[in-house]
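A single protein chain has been omitted from the complex, and every remaining protein chain is retained in its original position.
Then we have chain A:
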Amino acid sequence: MSTILMPRLSDTMETGVVVTWHKQTGEMVEAGEILADIETDKAVMEYEAYESGVLGRILVAEGEEAAIGQPIAVIGDEEDADDAAAPDEAAESQASASPPPAQSGTVDDAVQTSVVVPAMERMPASPLARRDAAELGVDLTQVVGTGPGERIIRADVRAAAQATPAEPETPVAQEQNDGEEVPLSLLRRTSGKRLADSARTAPHFYLTASADLENLVDLRFELNAQLTEAGRQKVSINDLVIRACALTLRQHPDVNSSLSGHNLLRHHDINIGVAVAIDDGLLVPVIRNADHKSVGVIAEESAALAVRARQRQLTTDEMAGGTFTISNLGMYGVEQFTAIINPPQAAILAVGASRREAVVLDDGSLAARTRMRYTLSADHRILNGADGARFLADLTHLLEHPWLIIA
């Protein structure tokens, strides 16, 4: 009997997603046969069995992700198939021998993390409680253990699941003759799961503010004229928003943070994720140290990353380590909207269109001015309304005094 581990199929690969199992549990597998299709950060690749045997158990289902070296299936002799306990033994021992690496992001963040923040402590919880928590979508860090040594036991997880509204069953579309079923892309399924978890577990609150963009539009106009003349990439309003956010985040470290167990992880680096819609899902490439980059550099990077995202050429590294996310639907004319937080980050900014509006000026007269609305979605476990409001006030000040963004 042997355990099949998630193979390393590319240099930059950290995790892989099993797209398709070509064999069912209990089916005979010959060495050299295609066992599974595995999606890496680069491509979908076929994975061949190295030895013959019976596929005893599938440990990572289709659509699920596993870190390199994590067991994904057990292949055994034909006799093993009858031995109910054996596959479990192998799986358990393998699983405990190679724990999956920490969530992407936290690896980088660990280096950047201040020493003041203690390492995340391991929650004492029974194995059954952990399993229940995973199934019920209960966050163990939010559960109070009543077992010996404050161990979290099944009863605690069930109580917590009842206290929070139960996860609604994903409604299954009625079978209809007039529609067509299109399989969801893997990307959509995996990002969907993350966003569903975020929407369910992070208590979101939303703050909307607006800025008068007259100065910023003028500045951008002049800036782009000179950049074009110099043969350089033009700057978008979003590029200016990215840098404005990065500078504001310096003053608001709690907004540039993540939830890590019982701790708030304040990131020292300011890495801004920019949501990019592609045909079959959503990707969030990251502009690292955006507070240390000029608007021109940000413009070049964000344009290049967006192109690479649409061609599905982004590496895992280019999408890892974000500390704050911006989603901009202004180019579609959306006035304002709310976004779901990109976990485990503390907040996300949803940016609407800049448009001419009738505005009552301080002297009581009416004027047509360019304005833009933006909504901060924040995790109430980390931030209070006032924290978010102060962040938005400072951001608005920068947007209305755009030379400060450049300076």
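Assorted remarks:
Criterion: contacts are C-beta pairs under 8 Å (C-beta built on N, C-alpha and C of every residue); 3 or more make two chains touch, one makes a residue touch a chain; residues count from 1.
The criterion applied here is as follows: contacts and distances are computed from a predicted model.
UniProt records the chain missing from this view under the protein name "Alpha-ketoacid dehydrogenase subunit beta", selected from "Iron complex transport system permease protein", "ABC transporter ATP-binding protein", "Helicase" or "Alpha-ketoacid dehydrogenase subunit beta".
For the chain left out of this panel, the touching residue among A:R130, A:R355 or A:H401 is A:R130.
When the whole complex is considered, the residue among A:T146, A:Q162 or A:Q251 that touches the unshown chain is A:T146.
Touch with the chain that is not drawn comes from one residue among A:M28, A:A43, A:A155 or A:A393, which is A:A155.
Residues of chain A in touch with the missing chain: 84-85, 88-89, 92-93, 126-131, 146-148, 151, 153-156.
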